[in-house]
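First the structure, in the form of structure tokens, and then the observations on it.
The complex appears here minus one protein chain, its other protein chains still in place.
Labels A and B are assigned to the chains in the order they are written; within every chain, residues are numbered from 1.
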Amino acid sequence: MSPESPLAAEAAVKTNPGRFFEDFRLGDVLVHATPRTLTVGDASLYTALTGSRFALHSSDDFARSLGYPKAPLDDLLVFHTVFGKTVPDVSLNAVANLGYAEGRFGAPIYPGDTVTATSEVIGLRETSDGKSGVVWVRTRGLNVHHELVLEYVRWVMVRKRAPGQVAVPEPTVPELSDAVPVERLLIPRGLRLQLYDRQLAGSPHLWDDYAVGEKIDHADGMTLEEAEHQIATRLYQNTAKVHFDQLVADAGCFGKRIVYGGHVISIARALSFNGLANAFRIVAIHGGRHTNPTFAGDTLFAWSEVLAKAELPGRPDLGVLRLLTRATKNRPAGDFPALGENGKPHPDVVLEFDYSVLMPRQA
Amino acid sequence: MSPESPLAAEAAVKTNPGRFFEDFRLGDVLVHATPRTLTVGDASLYTALTGSRFALHSSDDFARSLGYPKAPLDDLLVFHTVFGKTVPDVSLNAVANLGYAEGRFGAPIYPGDTVTATSEVIGLRETSDGKSGVVWVRTRGLNVHHELVLEYVRWVMVRKRAPGQVAVPEPTVPELSDAVPVERLLIPRGLRLQLYDRQLAGSPHLWDDYAVGEKIDHADGMTLEEAEHQIATRLYQNTAKVHFDQLVADAGCFGKRIVYGGHVISIARALSFNGLANAFRIVAIHGGRHTNPTFAGDTLFAWSEVLAKAELPGRPDLGVLRLLTRATKNRPAGDFPALGENGKPHPDVVLEFDYSVLMPRQA
Partner (left out) sequence: MSPESPLAAEAAVKTNPGRFFEDFRLGDVLVHATPRTLTVGDASLYTALTGSRFALHSSDDFARSLGYPKAPLDDLLVFHTVFGKTVPDVSLNAVANLGYAEGRFGAPIYPGDTVTATSEVIGLRETSDGKSGVVWVRTRGLNVHHELVLEYVRWVMVRKRAPGQVAVPEPTVPELSDAVPVERLLIPRGLRLQLYDRQLAGSPHLWDDYAVGEKIDHADGMTLEEAEHQIATRLYQNTAKVHFDQLVADAGCFGKRIVYGGHVISIARALSFNGLANAFRIVAIHGGRHTNPTFAGDTLFAWSEVLAKAELPGRPDLGVLRLLTRATKNRPAGDFPALGENGKPHPDVVLEFDYSVLMPRQA
């Protein structure tokens, strides 16, 4: 080390400052750090942090009755784990998390399975003010057999390191589907529903009982605590500063740490048990928006609308429900708030989550 | 759907509003949802949330030295799991949790075992104002071999859906024992005490060393946090709104979320290690009362009185202590507070828990 390169500058090389907009190249495949073996320890924490009650993820015996070898981990726990891995490589310098699309779940993850994640850069577009750019990535989670566990597209607005100084690439905006088509959904191998026990699952209502356009109030409220969302977000090894660092929060526009949006999704999904107890598997995430920030102290509620129903070829026992679940904060959702004035999202709505679930059909 | 049945009304059918007093029938057996495979993840969380230090539940090797195949899960973790399952079916519309009786623990639960629960309605009595009624249920937890894991009677006051409008059943009040008799206690099969290591267990004092009437101050205090009791209560998949929903709390008489009484029992039991470290197994719950509510921010202390001692036929190595453990809030328990003025429970006492434990005897 020369006197001209002080140690502090040297040290900056070791610390990961995160990628800036200029650092992304179309077609790059980022291999994310810290593979993660998910375990029954993670399953217990997920239950304890969200209150989820879906029987498939709660009971090995219930899972075996459906043809699973044991209880798979909650789909969203797997999603958050994969998502968390991408943060240091994709969104450490993000200004905003803009959206999700084309999310599909594949091979179930069981306790003991290890998940790795990669992200391919599939779109880049500088913002008009030249200070940042939108980055689209397709993230894939794999198990150790290289089977697809999960894939989704996410786009984020990322700061530039040096606004205006670097030649930016031609804008490339990927074409994304509004929804994952039914024929692309991945149905767990060996799934059978002859022994599906509705009493143990918690609801008599099957796929046949739901109507397109039907709205379901999930009734219960859940007040979030700072320790809870931090513990959840660290469980996913997600390092985004806004969730953890009160000094960063003090310098931001809210003065508070922001709850990881994925924790809000998980709470909404857990609340949705009351009304959708037989929605045992998430198969697709068509889109999602965090329309308002959520903070510790907020009480979340949720309601769902059935957007569509689909049959599955060769599966008279199983149907798909496409749901739009909205979470509200600090007010019950029994009046199904969606839009506010001027057609914008209702100010009390913090989440719009558009996804599809599997549900047994009547025999 | 007809125009006369709007979607909102339709949706109400999907959401479980909980049973009202009119919905219970004497002799009904309710099969509770969400079977639960308990794991080492739950054991770790139980330790982390309560600070329990009983060697049997902490160490596989200690457990094996007593003839167990590995460390069984804490008796109260099993109790709370079974209890949690009953809430959506029994007490979602409860006004008050009135009491427990005739609790017995049977087959130990090991990591990997799945617990299911049912409740039989054994008593019903309308309250004099006609607005609610008392419901008695006998709840049973089973493992997958259909062995009894736990049973207990609980009675709660439940709101009526429509006061005064429905013919109510003849009052039926079950006769309940003041205490589970020694001959009905279930002793774990294969239990042996020749290798019981008092140093590892944490106390030299055995069954022989305790006297009826003896009082033990458990000395330590534990301040509760909102996140802690919520995490614990969700771990048990207990959905009672008063523990989680600050909006419900704001509308209640305390303005605060109420700590699940079971968490208070667990904290008291964990504190009781200091003075009762060799009380390795709870075998009966004779009764329990939450004499005052507990809130986040309260600091709990505990003391115990030895109510009775019993020998076990054919077991010169093992004795039963019947204990009354009281928890206090925001004041140490070294002066053994029990009753306040007028013979009512002391205002600082939040819990009276009447139970029996197994303890090794001197060789």
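Everything below uses one rule, namely that contacts are C-beta pairs under 8 Å (C-beta built on N, C-alpha and C of every residue); 3 or more make two chains touch, one makes a residue touch a chain.
What you see is a predicted model, and the numbers here were worked out from it, not measured in a lab.
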Missing-chain contact among A:Phe21, A:Phe244 or A:Phe353 belongs to A:Phe244
Using the touch definition from the top, which of B:Arg53, B:Lys131 or B:Arg315 touches the missing chain?
B:Arg53
I'm checking contacts with the chain that's been left out. Which of B:Val78, B:Ala227, B:Ala240 or B:Ile282 qualifies?
B:Ala227
It is residues of subunit A that touch the chain not shown, namely 1, 7-8, 10-17, 31, 33-37, 39-42, 44-45, 88, 111-112, 114, 116, 144, 225-228, 230-232, 234-235, 237, 239, 241, 244-248, 257
Which parts of subunit B are in contact with the chain that was left out?
39-45, 47-51, 53-55, 58-62, 71, 199-203, 205, 209-211, 213-223, 225-228, 231, 274-277, 297, 299, 330-332, 334, 336
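Rule of thumb we're sticking to: only the chains that are shown with their structure count from here on.
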Copy-to-copy rotation for subunit A and subunit B - C-alpha atoms, rounded to a multiple of 5°:
120
Quick one: report the Å distance separating subunit A from subunit B, using the average Cα coordinate of each chain.
36
